[in-house]
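Take a look at the structure below.
The complex appears here without one of its protein chains, the remainder shown in place.
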């Protein structure tokens, strides 16, 4: 895949390893990273569980240190390996990577660590970058495109559902009233969303005959309109499926960080940099 | 878009601003209106929440006054700007607009304001008219058409579901009986709708073995038939998607209030009036 | 539609009225029948509600008598109007019609009327025959065909879901055990069906960590496989939509009771009888 690797500087080789997954070492690196991320998430989850033996909490603490150190080195390496670091640092994954390393360092300054939990959970988003190593790359590209194509339509649809929920929630507030659990309009709207999306917790449920009748109507309508977004995605996906070639390489430009290059492309489609991919 | 605006009277210009969104002022007007409507809905919701500081209830009261005055002027402007006011007044949005301004005035005569809550919530429907300013116009037009095309079929389907629910509700009433929460046939039918639509509150749940067996059957059937409306919309939408050009302008005839004109149309397709759109 | 109606005997004319809906009187008859059936169902439902004024129970009792008498005459008329009565009597709707008239007569002999409730609810099925008067006839024909085409596949699918539920139900019975509400394997299977179909009553819910983990797996799998029947119906319906002419008449052969004749057909496609439809 890279006959001319002797032309590459060590920076180029570092770039191939950590940004791409077409070489064996690049794959090993990605799998290691994947395992560490998953471990890290398991640590975050276990820390919140009460009543485990103290030894486990100690392991979680030291494990977090090891992962943080690895993430720190990886973050620095990513900045070094690219020619224009700002292109990486301010990209979506650049910010996620930074947030993945910070929590432990910040916990020295901030005592309430719970606020940092969600930040640590964001590490999981990094997994999506690594997915490119797998055979799922083509599938996920196509999926993302189908969702993007359907996005505007589904947003319009979800907005219409929300408007319907606000109107019906107000109606149910007037019918059922505060004594039956519909304490305010926001609560009623929450109930209406729970019902319309067919989640149906049952923490709030209509008890008056008229309320139950309206609720049944809302359910039947919700049952009918759940078909709409599905129909949209089906049609978009089917159309996309016919049109389409999907690229299967994981090339990332070492200058401007652009990805999604054509299979076999030699130069970056964005900045013209050599992709070292012959 | 409107080179000949010097030919337009002030009424025509007012019409462009409040009925259309192809000019900058028209867009500003629509965005202002959108913000006011959303604010108004937030006010309605917050008013129903108990236990907030008194200051907030005061702000809500004066905010409602400001919005009502704006809506009143807007309603009058809409009547003035159109050549045949009756076309607007008795249209769907004309009635919604009137209902949007009335509640506060009516509250002087009617003491129980709760009956006016739902009317105020209807204001939200006005948002759909404003959506034309956005890039979602094409999508929503296509969505509405797909739903209309599928409408008759989905109604037939929902009716069949309702018949099934009534029959199975009666059966469950006989099996489970009043001691297990199935107090009457209407309640049993309500339970059956809750189950069939996969909402599943759990406020009523079968407890006898036979009842649970029948309930499991109802669920599996419901799971199988949820596919039907989806299939219909998918097929309709896919067919519509192929056939289709959608108009992206927001022209409204200043004489007869007709919309949905062809892109670049100069005259109303309904009454022949000049659209002042050159 | 029927220029040669003077050739018709009174039996033929009766047949046109009660079996078909292409003539004005036929439509009036069908609408009357529709109203009576719906009324009858409302009566069945209200009878089961406790705590209403006694007057209402009296009205329900006499109303049931009126409806039963009408249904009795209608049943006799249907037998007279057809040349081969056995074709009607032993048809699906023939049996439903008989069951619709019997309950009140049987209640003289059988004291426990509750067993007859479900039979009375079956009257609702008669509505589907009357639907042919409406503009929905084409839609419902196409719907029924799409469901028939998908039937075998959806059955295979539902059977697979059932097998999965039995296996996972047994696993959950072993994990959660009787102390957490999973009292026996049938109950666990019932829980698994409730979960897999996303109904989720919450009357039984896993409480052990392992149980919750398995339950989460079951839900995610259920979420993924709900797509399968939908995809099937979508594809079948889309294929059917392209292929297809649907007949819009309501002709029924007065000899053999066959329906679904071609628009403009003069003779029964099954027995060759003249359809009197010129």
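Read from first to last, the chains carry the letters A, B and C; within each, the first residue is number 1.
What we mean here is this: a contact is a pair of C-beta atoms (placed from the backbone, for glycine too) under 8 Å apart; a residue touches a chain by one contact, two chains touch by 3 or more.
Just so it is clear, the model here is predicted, and its values are computed rather than measured.
Taking the complete complex into account, A:124 is the one of A:60, A:77, A:124 or A:265 that touches the chain left out. The chain that is not drawn here is touched, among residues A:77, A:162 or A:221, by A:162. Counting the whole complex, the residues of subunit B in touch with the unshown chain are 198-202, 230-231, 234.
Against the chain not displayed here, subunit C makes contact via residues 152-153, 155-157, 160, 163, 166-167, 170-171, 173-174, 183-186, 189, 195, 198-202, 205, 209, 212-213, 215-216, 219-220, 222-224, 226-228, 230-232, 234-235, 238-239. For subunit A, the residues touching the absent chain in the complete assembly are 41, 44-45, 47-50, 114-115, 117-118, 120-122, 124-125, 127-128, 131, 135-136, 139-140, 142-143, 146-147, 150, 154, 157-158, 161-162, 186-187, 189-190, 193-194, 196-203, 226, 229-238, 241.
The rule we apply is simple: only the chains that are shown with their structure count from here on.
The two copies, subunit B and subunit C, are related by a rotation of 90°, based on C-alpha atoms and rounded to the nearest 5.
Greatest centre-to-centre distance from subunit A is found for C, with centres as Cα means.
Of all the chains shown, the one with its CA centroid nearest the global CA centroid is B. One finds 45 Å separating the Cα centroids of subunit A and subunit C. In subunit C, the residues touching two or more other chains are 198-202, 230-231, 234.
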